[in-house]
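Below is one structure. I have some questions about it.
Here we show just some of the chains, and they stay where they sit in the whole.
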């Protein structure tokens, strides 16, 4: 029994059906962790992108080193670091929060690049035209640059959302009861890992196929709205 | 002298080691239509870009409408580098039409034209809209207001570019090769619009172009640029039919041959 | 591998789960604990010279045996009916009671497993795959208040940071962990849980893949002999097992334990 | 234990990580070529196989794949009467290779398709068979295109090796966990761990960059 659901070991099919609700409970946690991590990555990535683009080397340069460091070290180790080291300095976050934070930090290094690429893809000619029309720097950024950068950014961000979702199982090592951990516990108790783990794989496959389909749709839909992607 | 709306005094401009403008002296009178011709790399675009404050200068001074462009008077009577505020005020006197149109692809044609009047001049949406529609009428695109730039031909885009610049009611309009990115059959419609503006408005116009016949038709004066200096200038008659410099003759014969 | 294969190779693969004092590997690679030390003596008797020690998560011990990743487990895994269906157990090597690891000073004043069933505010950590889960379930502790950790050593951080209010483990595990950190201690005045009318006591033995009765029997013979010696009682008491634990270890047979429940 | 004593076990683990990275990158690259070429094959069955492989391994989490190979596959094998009990090292290398191979396949396919159609026409006019065209004309031109992406994948792969510690393979992350369990000295051990991975990634990036330069020189070799 787990989360109040009993399992039925009478046949593989009955077992699979009986543990589906349990796995879906884990799926909810997976989706929550992915969403929270994604939002963090979006915000923190923007911060990095801005810092890296500042004309002050003593800010831009450390930002570059830090993002490179984040990018080159494993999520698993970053997660351990946050989970076990932060408390030594008095910061105790629940496992779920620590996990989402680790995801957010890891992926912020990637989203920072997406922002930078998206903003740089809006050519100098657009800035010059805005200058010639006497628009202020702030207005140029918010009304001319950002609206053109967003459609370039959105599909790439969508792909990272899918990636984050696939990295959530790593949070199981710090006791987050996401889908893989739930399947593993079911396995630990029934000594049957084949069915729960295969089901997790299948659910992931379905999710990511749908999500990548969505991103692809966006890729074709945006240009049709008169918003050029390149 | 007081009639000069634009004055370049010994203006220098360098890009790294390259000196692009070399102590350039150059002036334009109010209401004058001036064409700038010259070989590639001679600094023609740079002159316009300095006026539009897209590039700074490295020496000398530029005066627009009696006021220094890249400097402003500090309290004690001396000059100090222009503040953003001063630049914004000066930019209000100028409009620019770009070679590659530089329309905003995410805005409709009408919004391309009304955005700056609303946000910069503080016009109401209705006023800006009315002004925009009049201008679209002027450039012959009244029926294209709701389209997006990507749905227009090059010639149409450039006419929108002209309307957009005019919507800010500049006293000086700058054109940087407005037809050279167009297919040959689309050049005419844009030149027509520019010609009409030249005839009917007292706008000061500064036009960089390779369309010699057109330059001859509409200009009060033609300046031949070469290596960051004015090599020769004069009325179209003088310059095209009887250039005094060999360099000018050489350039004209190469260009008119094509 | 079968006994014959092991003897021919002269090497056996034995798994531990990094639990002090039952079975663990120190950073130099030396296996220590009540399980490994006894296993070393038994293997010597069986004429197996080399032991390859494998460290793994507790919850990977049974799958690992089943997947033939090692020949034997020396983790003092408790002999439980459910497990007997999956793997073979030797006769008990040790027996041990329960304990609780709590933050220093025991701020929540916890003294028994039953406290978690009664006080809905408390969260208790257990290790993935360990027997305490079953105990908690039988005591009626709600699952939402269980924090499942992957390894024993994570308990210190989990308890001292307040991610759980206590860690439920055997008494020896709890005291071993308490010795490693200032931030935690063993809950004093601990009352052993009573489940199905009986005070909980666990019996730990060596574990083998089902089908490998031959190896199990050979180990059983050697173990029975070794348990008569002072060397054996020296090993287990050296790791903190009490006389009650030592006496208890011969009070039950594996057959009884497997059939119970 | 003094922190300098951590170096010994950490370096042992780092060596395992290096082996894992190198082996799985090589096997992964092989798989990437097979699947990337398979995906644009004219043979429908080959194409379907390649697409299935790519989608399954890109579409699921690496950790799920790893656990599946380690915990579930033996049980599946038992049900079928085959011995599929992979040692952790094999399971680890397989999971990493299969995963990176699926990502690499898209890189290979993209690079192959980026070779201009003119080149195919020239090859056709010279009567090359499709296979000869692939190996003598297309792939040599596609490889330099792939290199930057492969560099990123290799670093990704290095990071992913940390996951094998969860199936008790004694890599760098596993050794660090072992020491931490013993000493509870999280700050030191994890800082050392992060720095070691960072250093390894920098070396790997530099090596891939060198390879990239070599390969692109071979493309437009200036005698």
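Note that the chains take the letters A, B, C and D in the order they are written out, and that residue 1 is the start of every chain.
The criterion applied here is as follows: a residue touches a chain if its C-beta (ideal position, glycine included) is under 8 Å from a C-beta of that chain, and two chains touch if they have at least 3 such contacts.
Only a predicted model underlies this, so the values are computations on that prediction, with no experimental measurement involved.
Novice: Tally up each chain type across the whole complex and write it as a label-plus-number formula.
Specialist: Each shown chain stands for its kind; the full complex totals A x1, B x2, C x1, D x1.
Simple rule for what comes next: only the chains that are shown with their structure count from here on.
Novice: Which chains are shared contacts of chain C and chain D?
Specialist: A
Novice: Among the chains here, which has the CA centroid at the largest distance from chain B's centroid?
Specialist: C
Novice: Which two chains have the most contacts between them?
Specialist: After tallying contacts for each pair, the winner is A-D.
Novice: Mind checking the centre-to-centre distance between chain A and chain B? Centres are C-alpha means, answer in whole Å.
Specialist: Result: the chain centres lie 48 Å from each other.
Novice: Quick check: how many Å separate the C-alpha centres of chain B and chain D?
Specialist: Centre separation, chain B to chain D: 56 Å.
Novice: Can you compute the centre-to-centre distance for chain A and chain C, using the mean CA position of each chain? Integer Å is fine.
Specialist: Roughly 39 Å separates the two chain centres.
Novice: Which chain A residues touch at least two other chains?
Specialist: Residues 84, 173, 184, 187, 193 of chain A touch two or more partner chains.
Novice: What positions in chain D touch 2 or more of the other chains?
Specialist: Those would be 71, 75, 177, 180, 186.
Novice: Please give the residue numbers of chain A that touch chain B in the complex, ascending.
Specialist: Residues 125-126, 128-129, 131-137, 139, 143-144, 147-148, 226-228.
Novice: Okay, in this complex, where on chain A does chain C touch?
Specialist: 1-4, 83-84, 87, 92, 94-95, 173, 175, 177, 181, 184-185, 187-189, 191, 193
Novice: Sort out for me which residues of chain C touch chain D in the complex.
Specialist: Within the complex, chain C touches chain D at residues 18, 25-27, 54-57, 60, 63-64, 66-69, 151-154, 156-157, 180-181.
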